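Only one protein chain is missing from this complex, and each of the others stays in its spot.
Going in written order, the chains are labelled A and B, and every chain counts its residues from 1.
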Amino acid sequence: MTTASASAAMRKVSLAGIMGNRGALWAAVILMLLLLLVPVALPGYQTLFRTILMYVALAYGWNTIGGYTGYVSFGNVTFFGLGAYCSALLSAHGVNNLFADVALAVVVNAAFAALVGLPILRLKGHYFGIATLGVALAITDIVGNLDAFGGTGGLALKTVDEAHFSIYYYAAWLVTAGAIGATFLVARSKLGYAFVALRENEEAAAVLGIAPTRYKIVAWAISAAIAGAAGAVFAPANGFVDPSIAFAEDANVFPIVMTILGGIGTVAGPFIGAIILSGVNELLARWFIKVHTLFFGAVIVAVVLLLPRGLVWLFGLRGGARTWLKSLAAYKA
Amino acid sequence: MKLRPMAALGLVALCAALTAPSVPVAAAGDTIVFGSAVSLTGSLTKEGHLTQEGYDFWKSYVNAHGGLKVGGKSYKVDIKYYDDESKAATAASLAERLIDQDHVNFILGPYGSGTAFTVAQMVERKKIPMVEGNGAAEKIFSQGFKYTFAVLSPAPRYLEGILDVAHSQKPAAQSVAITAASDPFSQEVAAGAAAWATAHGMKVVYNNKYPENATDVSSIVSAVKAANPDVILNAGHLQDALLVHKGLKEQNVQARAYGYSVGPDTPDFTGSLGKDANFVFGGAQWSDAVKYRADRPGFYATAKEYAKAFDAVYHHRPDYHDAESTATCLAFQYALQDAGSLDPDKVRDALAKLDVTTFYGILKFDSRGMNVYKPMVTNQIQNGKLVTVWPRGLAEAKVEYPTPPWGQR
Partner (left out) sequence: MHLLAQDLVNGILAGGILAVVALGFSLVWGIMNIINLAHGAFVMLGAYVTWQLFSSFHVDPFLSLPVSFAVLFTLGYLIQRFLINWVARAPVLTTFLLTFGLSLLVVNVALLIWTGDTKGVTTAYSGTNFTVAGVTVPWAKLYTLLAALLITGVMQLWLTRSKTGRAIRATAMDIGAAQLSGVRVAHIYAIVFGLGAGLAGVAGTLISLSYSLNPSMGQPFLIKAFVVCVLGGLGSVEGALVGGLTYGIVEAFASQIDVTIGTQHISGTGLQDAVALVVLLIVLIVRPRGIMGRATA
């Protein structure tokens, strides 16, 4: 097979994989635009939707490394947390500017990811995953022991008053839109194909001239920059950062869960997953105060069993219930 | 049946359900609604449960006695709860939901200092008063918040009583080792104890922290043993208190007194440790031995009456978490009466001026919103029973000191 036809074939395969499908993509775009109206139309739901947006951004950040290149990271919360601390430290030094927060977080996290990535991105598969988890846990501990970071007592940030509070929402929206836009652009660019090529077959990709380490580091740096930006806009809105908030397990696990549930390695998947999962979680928490987590677990189990490839595929289904049931048999051992 | 349109429809329905106005808790007008995010699942389930008991007990009392009279009108009270899953970050959006969607009048605090901090930020912004009884870290109150009040004594005071007891007994304790969990509350408790010890001429021979969800503390126990202290103190939570105490026995670490900031008060402590729990001291915000007499009507006047009525409902003796949670509600009760209005700002001002003695002790806030006027008490487990031994005026029994060797307790 010549190089040209190989890449053409790869292009064909991965387009479907990367883009998910048009229906889901449109749903995501429309929802995203609607979300812009929240501060005006539903001012009392800002924190809820800001949190959802934060998870969407984190899910996209994770998808870049975990979905596209197939390097499953269990430690992206490191970047979210460091991003949050960037804002907190700036605030402690009298700088309360969201642009400065995001800029610092993006630079610091991309650099940190590249630095850490150099050794650990050589690891394969699960070993990489655990190394990232190790980095996250170690950083959590270290930050909690540094006086400059406020130790476990944390740092308080200066927060704007209620009248201007929606700037945090719009900031989160912008970061999320940026994350989706970046994913979309990357997915359509040579970079995106290189990522997918690495995921499908690292050796073959290397033969095609894709330098694995360099591309993996770029993917992880993008991933880290997105997560860092999400953390940078979360911290001032929350007004307080400590290790248990900045490096929260939820911020680590939920984006992964949302991406897989939505449809891994697709443009619309993380968005759909994050919206539906957060929405369901919220409704359950409202309706069943004591047993909502139990039901939440049951919902996840049910979705996995009924839609093993993610919610995105529901939007792409052509046939009716029978076709779908038939397709399920394919996943059984 | 085509699935694609169904999927789209489902998504729309979900969004609609999310933004649907929630059903009002009760018909507005004759009910005062309090909102609270407590830990009903996750690692702080037990503590969250106690908090809820304390709140609910007050609610039933008030509603059974004709409700609250505010500005010449009688109101029923109701409490809207959400589960913060023992996570500080979750509590903020729950507080917003309570205020903006459920339109609660006031906020009752969550359990834990980190969570209380996050919620304090939210109520400050929304200008809705919160009284809390389960977040003692002073850090919350150094931020200049105007709408957050705490009925409990600040964290640094938790272990002072135990040191005072051990220091004044014979043979007097001269040295202390302190182990503390890494969370902000425990760190403040440890710092307070170390400061007290130094100020009173005791030597701090060991003072170190361990990670919040440690699964093994044996190395710290070894280091404590090597330091050979007269008093061993732990600032932490129930789970680590048990881990440390079991570890001390496993390595045969003998001290004259053992004290814990949180743990000995809950029946779980004695239940898990059996005889080894004897002689252990615990710092407490309150015990049913306190001898305050309420100076205003409207609730049980003494700790004994409160404890008896509480036991009849929940079938266990109220511990200080229960009492401080009930006291949280009482602060609102009297502030509402003083304000004569449900207006958040008027109630806030009334809270700031509040000066009332209840079964729980004095409720009065300094300029930061902390209740520095109420002393702590110190309890000791004697023969499987929790008794108050300090301050001396409240002692139900003589202090048992020094602690006999392991195996003879």
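As a convention for this text, contacts are C-beta pairs under 8 Å (C-beta built on N, C-alpha and C of every residue); 3 or more make two chains touch, one makes a residue touch a chain.
Just so it is clear, the structure is predicted and the values come from calculations on it, not from any experiment.
The hidden chain makes contact, of the residues B:K139, B:R157 or B:K209, with B:K209. Between the chain not shown and the residues A:D147, A:D161 or A:E203, the one that touches is A:D147.
The missing chain, though absent from the display, is touched by one residue of B:H49, B:H103, B:K146 or B:K308; that residue is B:H49.
Remark: the residues of subunit B touching the chain excluded from display are 41-43, 45-46, 48-49, 86, 182, 208-211, 213-216, 218-220, 222-223, 225-226, 238-239, 242-243, 246-247, 249-252, 266, 268, 271-274, 276, 406-407. Residue positions on subunit A in contact with the hidden chain: 66, 72, 74, 119-120, 122-124, 126-127, 130-131, 133-135, 137-138, 141-142, 144-148, 253, 256-257, 260-261, 264, 291, 293-294, 296-301, 304-305, 308-309, 328, 330-333, in rising order.
Following the convention adopted for this analysis, only the chains that are shown with their structure count from here on.
Computed from the mean C-alpha positions, the centre of subunit A lies at a distance of 36 Å from the centre of subunit B. Interface of subunit B with subunit A (complex): residues 1-4, 7-8, 11, 14-15, 17-19, 22, 40-41, 81-83, 85, 87-90, 92-93, 96-97, 99-101, 114, 117-118, 121-122, 125-127, 137, 139, 143, 182-184, 187, 211-212. Those residues of subunit A lying in contact with subunit B across their complex are 23, 27, 31, 34, 42-48, 51, 141, 144, 151-154, 156, 159, 161-162, 165, 238-240, 242, 244-245, 248, 250-251, 272, 275-276, 279-280, 282-283, 285-286, 289-290, 292-293, 311, 314-321, 324.
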